[in-house]
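All protein chains but one are shown in place.
This part shows subunit A:
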Amino acid sequence: MGIVHAKDLSESSKYQATKTIPKVNINYEECEETKELELNVPARVDKIHVEGLGRTKNDIVEDALKDIFTANTFQEVLHKTHTARQKLNSLSLFRNVSVHIDVSKGSKATKDGLEVTFQVKELKRVVGGVNTQIGNNNEGSLVVGLKAPNVFGRGERLQTEYSYGSRRSNNYSVNFIKPFMGKRNPVFTAGVYQHTSEWPSSGYKQLERGGLLDFGFNSHHLLKHNLQYDACIRDMGVISRNSSFDVREQSGSTLKSALRHILTIDLRDEPIFPSCGSLLQLTSEFAGVGGDVGFLKNDFYLQANYSLMEDFVLQGTLSGGFMHEIGDEKKINLCDMYYLGGPLSLRGFKTRGVGPQSDGDALGSLCYFSGGLHLYTPLPFRPGKGGFGELFRTHLFVNAGNVADTKSEDVVEQLKNNLRVSSGIGVAIRLGQMARVEINYCFPHKFEQDDRVQEGIQFGVGVQFV
């Protein structure tokens, strides 16, 4: 991941900022009648009110709420109301959703009848923001984002983002997102993008322009699938005259046309500093449906967390990837390959510092794995406990990893030999719910002669760490 938002832009955190249902201030003395309810008493929802609807269509709100009517006890009412509220939040229709449950009144009220009132506030037609960003090549950029939420009243949104960098990089993306009604939370996304990136460690830079179609749904409560089609034109060029000739040979334009499937099972309690649960992500990509780039790529990322004792979390991560050529007609470019090394994949090594290289430029490999074992603790003496201090963690880690060439036979043997190992200690800082920053002191233990190691202080920003 090349770029990280310094400011949290994630959907989830923005719209779920008020996770707990806010307390409604009721002055019980002024109420005409108060009734104490046991949680398991029978209950029936007579009416659901929704206040504050404007351009939002009724059917999508009804669809999210109708499950509440099936509740039979008060506990179920509470539970289902909470679920419905989360569902409304996930549709990103409203800025704020609050719920108020009361006994039902009026002539049609039944004996155990309840009335549920949702108070919602719709998002504005257009919301936008300007912020700054630091990429991992020390390029600062200005980002202008513009979003039109809930365009047609059923949660459709249009998002655009444009960034202009201090090195004249010019990136944009335009996405249209359409959630559908139904149990499996289907979401359709269509977008176009332009993205520039520079890789000094490999001696090349590239401009990507393409379009992405994504269809996401849940096949089970926790199994999330994304089916994607990505068509992308990549213009690659060398960074300087000193770049290796092997890199120069790959210059030019290529067209990648790829199908991708991503399976995610996320059972963690938090995305950045989880204390329990695990995450599994499997990505399969087939490039070569048209275009002149072709490969079959399988990646996995596994993370497991165990809470040892109060605030001590043991985390194990393992990631790996394996890719194949398909036929001689289709190419695999430098930008498609796997790279190992750097603060996100193998600490104690420079970015792309492990694996084949030519004149100092990393050329990538067809197979890799890397793993890590972390022990996270809060800051010593716990400054800012419960508040600011929760953004920080100290960690002890051990990393290991290796690369291999899939063209030769013994991939496992290759991965076992000359394993790279490093360890260290550092501080990790959470940036919103999206990314984290790490400052580590690293000790590379096992490395090859050609590897570019980084002993001592290493700084990393990213989304997915090993």
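Everything that follows uses one rule, which is that a contact is a pair of C-beta atoms (placed from the backbone, for glycine too) under 8 Å apart; a residue touches a chain by one contact, two chains touch by 3 or more; residues count from 1.
FYI, contacts and distances are computed from a predicted model.
S.K.: Between "beta-N-acetylhexosaminidase", "Actin-related protein 2/3 complex subunit 5", "RBR-type E3 ubiquitin transferase" or "Metaxin-2-like", which matches the UniProt record of the unshown chain?
M.R.: In UniProt, the chain that is not shown appears as "Metaxin-2-like".
S.K.: I'm checking contacts with the chain that's been left out. Which of A:G128, A:G252 or A:G360 qualifies?
M.R.: A:G252
S.K.: Pick from A:P42, A:G290 or A:P383: which residue touches the chain that isn't shown?
M.R.: Here the residue in touch with the unshown chain is A:G290.
S.K.: So that we can see where the missing chain sits, which residues of subunit A does it touch?
M.R.: 233, 236-237, 241, 245, 248-255, 290-292
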